[in-house]
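Apart from one protein chain that is not included, each protein chain of the complex appears where it belongs.
Take a look at subunit A:
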Amino acid sequence: MRAAVRTGWRIGAAAAAALRGRAGRPLSQAAGEGGSAEGGGGGGGGSGSREAVERLVREHPVVVFMKGSPAQPLCGFSNAVVQILRLHGVEDYRAHDVLQDPDLRQGIKDYSNWPTIPQVYLNGEFVGGCDILLQMHQNGDLVEELKKLGIRSALLDAEKDQEKK
């Protein structure tokens, strides 16, 4: 799914946004779900608009805006986010490659009023970048936050296995 999205980038912001957010579904269906903004051929809105970004952050309990993809991160900080999520057994999440879309890259920074990438959203709420995620991982907060989303961190099971031994 992600590979197809990556190669489709040059086709224009609106179409790209539809592909990114609703991989495989037709543009008309995607526009209908969102409700607002991208009507009118994506002239005013575009993939970086507040509405478009809002839609993306609410798409899934765990959404990450990064450089590159989980399979191939293109920046050390983005890679760190992927690795931390992986440690907790979180493999099912939405990742958006901002390098593929300059409008989104700026839009996500405007939305969160946060200057850098990667950006991690849990349940539609901006949590922070790589260093905050790392701190949350180290102090146990991440396990708690994932629990609130109904995601059981793999680290809990790892601890349990240890206790059994």
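Assume a residue touches a chain if its C-beta (ideal position, glycine included) is under 8 Å from a C-beta of that chain, and two chains touch if they have at least 3 such contacts; residues count from 1.
Keep in mind that, in the parts below, contacts and distances are computed from a predicted model.
K.L.:
According to its UniProt record, what is the protein name of the omitted chain, chosen from "DNA-directed RNA polymerase III subunit RPC9", "Electron transfer flavoprotein subunit beta", "BolA-like protein 2" or "5'-nucleotidase, cytosolic IAa"?
P.N.:
Protein name of the absent chain (UniProt record): "BolA-like protein 2".
K.L.:
Write down which of A:I84, A:C130 or A:V143 is the residue touching the left-out chain.
P.N.:
A:C130
K.L.:
Quickly run down the residues of subunit A that touch the omitted chain.
P.N.:
75-77, 113-116, 126-128, 130-132, 135
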